[in-house]
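Next up is a structure, given as C-alpha cells.
The complex appears here without one of its protein chains, the remainder shown in place.
Coming up: chain A.
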C-alpha cells in the first residue's frame, strides 16, 4: 500500500467558517509511530485542523486522507480507529470515572467483557484507580484530563489526536501527563499534538509544524527548526527601563538578528560569549547579561511575532 507509512496526509487543506478562512491550505504528513506537533498561537487554526482529521468537521477544500481513507466517505470507519482528546473536556460529569470508560468503549462496538477489562487497565494507566467509583464532576482538572486521555485509548487507537492536552494544568499535573504520553509513544501509538507550549513541543514531538493565521510557516524537528530559524546562541542584555535604546545600533552590528523587548535586547549570534565580550569592550553597561542556547521559543516568537493575538 502506498499510504502505509502516512497516517495523515493533507494537501492544500482548507477550513472555512462562512467567509472566514480558519485553515488556509496546509500540507501535512504524519508517519506511523511518530509524535507530530502543531505549534501555534491561539487562533492559528490548530483545533480546526484537528477536527477535520478527527472526521467530525468536513473540509472545505483540499485533500485529506486519514489512515489511508477519505473522512468524507468513511468517517465512522476511520473514527473507529482513532483516539481523540478534544481541547475542552467533554466527559459525562454525572457518571463515575469507570462508567465513562465503559460507556465510551461500547460506542466502539466492543463487547462488555472487553470494555470492563480495558477500563481497569486504563484506570491504572491514568492513575485513577482510587477514584474509579467517584463521579467525574468534583475531580481536579488534571484528573479529568487524564480520564479524557484514558477514554481516548479505550479502542487501542492507531492514531491519537491530542488538542492542547495540558493547557490550564499545574506543573505537576503537566509532568504526569507528559510521562503518560511518552509511554504511549514508546508503545508505538502515533501521536498528533497541538500546543502553544514550547516545552511540550520539545518534550513530545519528533516533528512539528508551526502554524500561524491558518498557514504552516515552518516545519521540521525541534532541532532542525532551531537550526534553520535561529542562531545557535542568544545573548540577552537586560537594561533599566528605556536604557536599551542607545545600545540597539551596536547590537545590530554584532548580531545576526536583534529582538528589542521592553526591558531587554536579544542578540542572536553563533557565539554568545564573543558577542558579550565585544559589548563590554565598547562600554555598554547592561544591568544583567545571559548567554544561552536558542530554544524553540525563540523560533516560535520569531515566526509568529511577539504581539499578543487575543
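Keep in mind that, in the parts below, a contact is a pair of C-beta atoms (placed from the backbone, for glycine too) under 8 Å apart; a residue touches a chain by one contact, two chains touch by 3 or more; residues count from 1.
Quick note on the criterion: contacts and distances are computed from a predicted model.
**Student:** Among "Transport permease protein", "YcjX family protein", "NAD(P)/FAD-dependent oxidoreductase" or "Biotin synthase", find the name that the UniProt record gives to the complex chain excluded from display.
**Tutor:** Matching the unshown chain against "Transport permease protein", "YcjX family protein", "NAD(P)/FAD-dependent oxidoreductase" or "Biotin synthase" yields "Transport permease protein".
**Student:** Which one touches the absent chain: A:110, A:143 or A:267?
**Tutor:** Only one of A:110, A:143 or A:267 touches the chain omitted from view, namely A:110.
**Student:** Looking beyond the chains shown, say which of A:10, A:44, A:153 or A:234 touches the absent one.
**Tutor:** A:153
**Student:** Using the definition of touch stated at the top, determine which of A:97, A:162 or A:189 touches the missing chain.
**Tutor:** A:189
**Student:** Check each of A:63, A:124 or A:170 against the chain that is not shown and name the one that touches it.
**Tutor:** Per the contact definition at the top, the residue touching the missing chain is A:124.
**Student:** What residue numbers in chain A mark contact with the hidden partner chain?
**Tutor:** Considering the whole complex, chain A reaches the absent chain at 17, 54, 56-58, 75-77, 79-82, 84, 86, 88, 90-96, 99, 102-104, 106-110, 114, 121-122, 124-125, 127, 151, 153, 155-158, 183-184, 187-189.
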